[in-house]
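Note that this complex is displayed minus one protein chain, with the remaining chains in position.
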Amino acid sequence: MTQLNRQSASPIKALALASAAAMVLVGCAAADEEQETVAPTASETQEPAAVGGNMVVGITVDPDTIFPWKATQFQAFRMLENVYDTLTAFDADLNVVPGLAESWEISADGTSITFDLRDGVTFADGSSFGSEDVKYSYEAIQDEENAAVARSTLGGVTSIETPDADTVVLNLATADVGLLANLTSVNLAIVSSDDTEESLSTATNGTGPFVLESRTAGQNVVLARNSSYWGNPTPLDTLEFRVLPDEAAIAAAMSAGNVQMAVFSDPITARTVSGGVTVNTTPQLSYHALMLNARNGSMTSTDVRLAISCAIDRQSVLDTALLGEGEVTGPITSPAFKSDPNARPCPERDLAKSAEYLAASGNAGGLEIDAIVAQDLYAGAVDIAQAVAAQLAEANITLNLEVLESGTYIDRWIAGDFETAIALNGGRPDPDGMYGRYFPSTGNLNQVSGYSSDSMDKLFADGKVEGDPAARKAIYDAVSKELEDNAVWVWLFSGYTYTATSDTITGFTPMTTGSWQYLRTTGLQ
Amino acid sequence: MRVLESAVVKKAAGSLATLVGVAIFVFFMLRAIPGDAISASLGTEAAGLTEVQRKSLEEYYGLDQSLASQFFSWVGNLFQGNLGFSVRAQQSVLDLTAAALPVTFQLAVFAIILALAIGVPVGMLAASRVGKPRDVIGQALSLIGLSVPAFLLATTLLTFLAVNLGFNPNGLGYKTFFEDPVVNLQQMLLPSLVLGFGISAPIIRTTRAAVLDVSGQDFVRTAKAKGVSTRRLQFKHILRNALIPIVTMTGLQFGYLLGGAVVVEQIFSLPGVGRQVLTGIQQKEYALVQSTVLVIAAAFVIVNLLTDLLYRAIDPRVRAE
Partner (left out) sequence: MQSVAPEKAKSPSVFARILRSWTGGTSLIVLAALLVLSILVNLGVVGFDPIAQTPADRLLAPNGTYWFGTDQFGRDIFSRVISGVGSSALISGVAVTIAALFGTLLGLVGGFYRGVIDVFGSGLTNVLFAFPPLLLALTLASVLDRNWFTVAVAIGIVYIPIFARVTRGPVLSLREIEFVKAAKSTGMASIGIMFKHVLPNIYSIAIIQIALSLSWAVLTEAALSFLGLGSPPPAPSLGSMIYEARTLVLIAPWTLWAPGAVIVVFVVCLNLLGDSLRDILDPRSKEVNS
């Protein structure tokens, strides 16, 4: 677990540590467990959580839906993960572990997966869970009319069989090794076959550790312990997601002890929280990139793209725009498949080489390109754009920034209507889940990625069916290499999130996926 | 009285026309904002939608209708008391507004009370000795009230009180007066102080000017000459006659507060109508924004109408017309 655990007793001291955070991150990760035991913490974090209590998590906007198949918003997603279950799940290290399926067996050719479902599971309304619920849920997700966001995950599933109430068989068109990991998303939550989107839009009915107790628009969402949960009952009686629209207000509420946990987008806010609070810095799978649309304008030239790639010092952009709070990354951020961040035609910034590429592309005299930048979609976009533009300017490349309102930016991004785009894209634990939609020519985001090739199509097809982990890693290394060698995009870095937890809570582990699934083991002292 | 009635009817008709204008204006302006509810909720994920999925979502959000039919079904529903439905909250806009409007209303009333409590005495004191220290102080106070942005004052108060004194009732989650009167009053304290201080400025100025205006009039001079005591003169004669502009200004400010407390609602986490509109705009929730704005505008118009009536009731000249 790459995670930095730090007591922040004094905000000023914490700030002094902040600049060192990025450098010591890797080194600290291994020593993390020792640190827990060696350094005495303000409260006894090792003590098992007492049962009972009401915990408050501060959020800036309320969850926009309580229907799991349509949830994309961070807050909705994080809340629903604690209400609904999926067939498979992740542990803290992103290994696939049993969820509602206790075990599974993959056929020799990989085209059929047989899940043995957990016994004695019931939905919150008391009805029992069985294979027909899985079939119902997955078929409904596959139905285009339902506009479920994870439909493409089940795109390769040709049929779903239910030999008995405890067994589900997914038949696939071709093997799909990443499927088990991709099934962990709450967008593929299993709901009761008696429920519909309509019934689940006003009340929840899941198999998870919590049930929805109340929801007040603009104010809060309250979850209560699901007493019939199949796993260990959650220590908390209730879990409230309280809306405090301003991060500073959340920090103030935490200092005053009204809120026990919150995620902050910038380290400074997190560290202004006073009192007994721990700030966990968690690297994210999502990544910042300068997307180059290889089908548009001068970006069609590989030399131009390489010239851009060679002219950018990723670490320096990170230092300026995000105060060094993050780590330089290659294309794949999935922990088990991580790309080597330095495996690039220019591992270091190389202006001479950039100039060579630029000359080779016939633009020796310089080049002017456009970039779209989102104004208020996520923090830091404009800062990153500026830092990138400043570096490209030294390579005789003028980057014209079009800073757009988020609605306009999204429209143009979706249409692939840009030469280059400063973007923050989501990552996934499985590389096929992460890029299988972008780079194969059949991917539903290929239009946006602006790049495809026969070799890329073949690599992704192979990666889907390769069962041997080492061989699969080699395939995605090759994907990574092709992406970097052709400077398909310029991958910059991944940021961190800052989870502030009051020292009165125990048993919570933040995850690189941003998940709050460990709220189910969280207790108050 | 007949004159008054016909004037009121005329005013009311004008107000109705204004509201129709507001409805048209807000409806089309909202749709001119780039993006829609789909891209607002899915973000760049919307790129992965198939044609059928997008159609189904458009239906879900009611975006598949033509503009004209969206407009007329909205207006038609309004007349039946149906303000529309918020897909996000899965609640009718009427319910949402019924919860949010009292919050803003309470805030506005408290702020106005505070503003009057500060503004009228200070304004009168200032007017009682023009050019003397108390006048200078009064004028300086109003100048500061006019010049300090509400968000600056609110931010400073929240940060210092919450962090240094641990006083942060607004972090407890909003409680209505009926749920928990003590917490509710604590939660209203800082925001109404911030707003009340800002509004006390125009009240000070109006009071001062009105008192000076009245003081210069003949009947006051006569009363003075007759030997009426200064205090009696101040309260009985001058203030009563100076009331008209103060009432007008108070009404105007109250009307503005109903929609103008956005920033303060945002900073102090109060779930009022201003914040409802702000998040609605961010989420492109057309039904929510257009109906809420209309409700705010209606409240504004009604407050103005009432101010006008009150003004007619107080002002002997208007009554005599």
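The chains carry the letters A and B, assigned in the order they are written, with residues numbered from 1 in each.
One rule holds in what follows: a contact is a pair of C-beta atoms (placed from the backbone, for glycine too) under 8 Å apart; a residue touches a chain by one contact, two chains touch by 3 or more.
Keep in mind it's a predicted model, so treat the numbers as computed, not measured.
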Sole residue of B:Val247, B:Leu278 or B:Leu310 that reaches the chain not shown, by the stated touch rule: B:Leu278
Options B:Val109, B:Val148 or B:Ala223, residue touching the unrepresented chain: B:Val148
Sole residue of A:Ser131, A:Thr408 or A:Asn446 that reaches the chain not shown, by the stated touch rule: A:Thr408
Those residues of chain B which, in the complete complex, touch the missing chain: 14, 17-19, 21-22, 25-26, 29-30, 32-34, 130, 143-144, 146-152, 155-156, 159, 163, 209, 212-213, 216, 256, 258-260, 262-263, 266, 274, 277-278, 281, 293, 296-297, 300-301
Residues of chain A (touch criterion as defined above) contacting the omitted chain: 11-12, 15, 19, 246-248, 251, 266, 268-269, 271-272, 274, 319-320, 323-324, 375-376, 382-383, 386-387, 403-405, 408
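By our rule, only the chains that are shown with their structure count from here on.
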Distance between chain centroids, defined by C-alpha means - chain A, chain B (Å): 41
Residues of chain B touching chain A in the complex: 33-36, 39-50, 52-54, 56-57, 60, 86, 88-91, 96, 99-100, 155, 158-159, 162-163, 166-168, 170-174, 266-269, 271, 275-276, 279, 283-284
Touch list for chain A against partner chain B, complex: 56, 61-62, 64-66, 72-73, 144-147, 149, 151-152, 201-202, 215-220, 240, 242-246, 248-250, 252-253, 255-259, 272, 274, 377, 405-408, 410-411, 413-414, 423, 425, 437, 444-445, 447-448
